[in-house]
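Quick one: this structure, given as structure tokens, is what I'll be asking you about.
Missing here is one protein chain; the remaining ones are kept as they sit in the complex.
Residue numbering begins at 1 within each chain, and the chains themselves are lettered A, B and C in the order written.
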Amino acid sequence: MSVSQETVRVLERLTVAPGVCELVLEAPSLATALRPGQFVMLLSEAAGAPYLARPMSYFRRSTDTISVLFKTTGSGTRHLAGLMPDSRLRVLGPLGRPYRDPAPGEVWLVGGGVGVPPLYDWALTLRQSGHRVVAVIGARTSAELLAVEAFAQAVDECLVTTNDGSAGRRAAAADVLSDAAKTVYACGPVGMLRAVQHWASGRSVPTYLTLEAHMACGFGACLGCTVEAAHPDPTLGAYGRYLRVCQEGPTFLAEEVTL
Amino acid sequence: MSVSQETVRVLERLTVAPGVCELVLEAPSLATALRPGQFVMLLSEAAGAPYLARPMSYFRRSTDTISVLFKTTGSGTRHLAGLMPDSRLRVLGPLGRPYRDPAPGEVWLVGGGVGVPPLYDWALTLRQSGHRVVAVIGARTSAELLAVEAFAQAVDECLVTTNDGSAGRRAAAADVLSDAAKTVYACGPVGMLRAVQHWASGRSVPTYLTLEAHMACGFGACLGCTVEAAHPDPTLGAYGRYLRVCQEGPTFLAEEVTL
Amino acid sequence: MSAQAVSVGGLSLKNPVLVASGTFGYGREFAPLFDLSRLGGIMVKGVSVTPWAGNAGVRVAETESGMLNAIGLQNPGLQHFLDVDWPWLRRFDTAVVVNVVGHSVAEYVAVTEAVTAAGVGAVELNVSCPNIADGLVFGTDERALFGLVSAVRKVTALPLIVKLSPNTSGPLPYARAAVEAGADALSLINTVLGVAIDRNSGQTVLGNRTGGLSGPAIRPIALRFVLEVAAALPVDLIGMGGIATAQDAVSFLQAGAGAVAVGTALFRDPWTALRIIDELPAALSTAGYQTVDEAVGRAVRQERERRDGRGRS
Partner (left out) sequence: MSAQAVSVGGLSLKNPVLVASGTFGYGREFAPLFDLSRLGGIMVKGVSVTPWAGNAGVRVAETESGMLNAIGLQNPGLQHFLDVDWPWLRRFDTAVVVNVVGHSVAEYVAVTEAVTAAGVGAVELNVSCPNIADGLVFGTDERALFGLVSAVRKVTALPLIVKLSPNTSGPLPYARAAVEAGADALSLINTVLGVAIDRNSGQTVLGNRTGGLSGPAIRPIALRFVLEVAAALPVDLIGMGGIATAQDAVSFLQAGAGAVAVGTALFRDPWTALRIIDELPAALSTAGYQTVDEAVGRAVRQERERRDGRGRS
């Protein structure tokens, strides 16, 4: 389906953890159109809303709804977190490339902090198509772990890690990756992504990293969201140095990008 | 009372006529503090609200409420007219000089179009202190007449004029002024004010004109709202050429200003 | 010719609403969303003689009623434009204006020559680029600007548009230089230099440190540039800077622009230019005009009357 912009209604606002909020939106056509790995741009026109839209992965969806799960980090997310049920939001989507299919064998999903949202619907989809799925949910500390129960129910095996050992293994999420993984999808802070990228280097395990970048448009027009290409397309010359996270991504193979 | 800024609640929004709206605000301290002739600056922080506050005379008040009556002319009034009950507004006031007391004898109040609001509470006050009050309510056409019933009940005599004769006398409001008037208070479009000013010239009837001007602050700080002084204070030099509508006004004696 | 049709600098437009360079790519991202033939014109992303990589680090930052960008004119270069983008774009029934960037006069000339040969609709020179040879910016040095425009003028018979930088004390010296050197029209304005500081680090948000401010925040600045040039010089203008509604477009026409371009507003809503095209006739007739041309320069006429001493005191 091609991109559209709809005005949708906020159905629910759930405080999932301190500073983390899930907004449930009534958005039937997006709920149908979105593919795992895609994202939306959320634009509020309410009081004090910032000028640009905010990119967000979708977290869950039902027939008529999608939800986004996010951490309050600045003006835009603070504004979104303050929206009451029945508020309106303009949502542009679906945006970005969906996850590419895994290789045969065990699929590992690695989510760090607020990197978990895009992985959840992917977990459901992968299980439905018969893959064995292992989720690694990591955070600095137990209070920052997100959606552990949802993943625990959705996947075959769910490993929890915290940097301080306050829950699950005392480890960085990337540290628990094992050779059982035949395809890896990771989303989280850049430090975690670099560690996963490092793990993948030299291995021939397809490893996908879902990136974030400051975005003005979300649909490829502004060239604002670039990441450095690890192996620039030589036919493009200097132009090939950067890839658009919103268009060529947000998910890249680990060897495609320099973080 | 000195000026304060309060966040108040919109209690009611009444559509008084096409494009004319009355907003009733819960504002107990302003309801006590305001004197007839004064105004407030209304600042909305809701979706799409403009940057500057908007000056408005108060129209009616009760113990706990004040109301404003206004015509939708641009972005700010359109925004105000769209506020639902329970919205919040920041209100700065009381601002401007209250009406000065009338001379002995009949008081005439001349309101043109949306110039009527400040005159209404003044009518009530004058009647209470025993003055005979005549109101002239004018508009271009009958559909634009405002608050005629309220004035008819409040004053001793209420004359209605329309330019097209669709209601009351076919006349401009200023045309019906008579020598019975011993003090005049007029508020309305600048054309009407000029006519009243013309009527007053050569007569010794104290005639007060309530003016409008574009305002940034409403409390004397920006010097944005000036009107030309007819008789500049010679001790001020060139500085005396302009008077601030928000501070020295909004009501001036007809001979004080050049319109 | 419909009431919406206009001509600026010899370029015929079916309606006066274009999309601004750098906010519409080469049209590809928008083509799935609506029929590009509906647009008055497309000012494509700046094209340089060789591919440019653009800037490292964060490239966009948000500001109040606007944004900063430090894209650094990333573009795939002339050859790619000629081989890939132009053959694709030319199928649409809309004026294609090629925005040209370069680090030397020779680079601008080369791109202009090539796109002229290819048969595009018009050339727009983005003169906010640093001149690598002299370390100055073409757009903020009148003599460099005159030289650049003269050289480009020699190699093209297309409508030649020069896009002025607002980072000067005023447009007139530059507008004059451009017109004297042969420009057919001017685009006003490019982005305003600005900085955003990151709350957490206390450092600049943008990798390039400074960026270009665009969006509604700069609209009054753009209107000033349009009015000032329209009042002083008989040259066609394309107005841009913060246009988001049909009413905004009317303001630019009244200030003296013969056409307008929509930029940053497309990022919040990619259908903005279409909405403006649809709503413009009503906005014009509400304001009492029957055609676009009637609206153009209302404020300029006032300005001329003032200058001639016939205006308000």
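Definition applied: contacts are C-beta pairs under 8 Å (C-beta built on N, C-alpha and C of every residue); 3 or more make two chains touch, one makes a residue touch a chain.
What you are looking at is a predicted structure, and each value in this text was computed from that prediction instead of being measured.
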- Which chains here touch the chain that is missing from view? B, C
- Listed residues B:Ala47, B:Ala81, B:Cys222 or B:Leu259, member touching the removed chain: B:Cys222
- Item | Of C:Gly41, C:Pro159, C:Pro216 or C:Pro270, the one touching the omitted chain in the full complex | C:Pro216
- Task: For the chain that's not shown, point to the residue among C:Asn15, C:Ser48, C:Thr112 or C:Thr140 touching it.
- Result: C:Thr140
- Message: Just checking the interface: what residues of subunit B touch the absent partner chain?
- Response: 2-3, 5, 43, 50-53, 74, 76, 90, 92, 213-217, 219-226, 228, 236-242, 247
- Item | Absent chain, residues of subunit C that touch it | 56-57, 63-66, 68, 137, 140, 167-170, 192-197, 199-204, 207, 209-211, 213, 216-221, 223-224, 226-228, 242, 247, 250-251, 254-255, 287, 295, 298-299, 302-303, 306, 312-313
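Here is the rule we use: only the chains that are shown with their structure count from here on.
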- Item | Remotest chain, subunit B as reference, centres from CA atoms | A
- Message: Measuring from CA centroids, which chain ends up nearest the centre of the complete protein set?
- Response: C
- Chain centre separation in whole Å, for subunit C relative to subunit A (CA means): 36
- Could you grab the centroid distance between subunit B and subunit C? Build each centroid from C-alpha atoms only and quote it in angstrom. 45
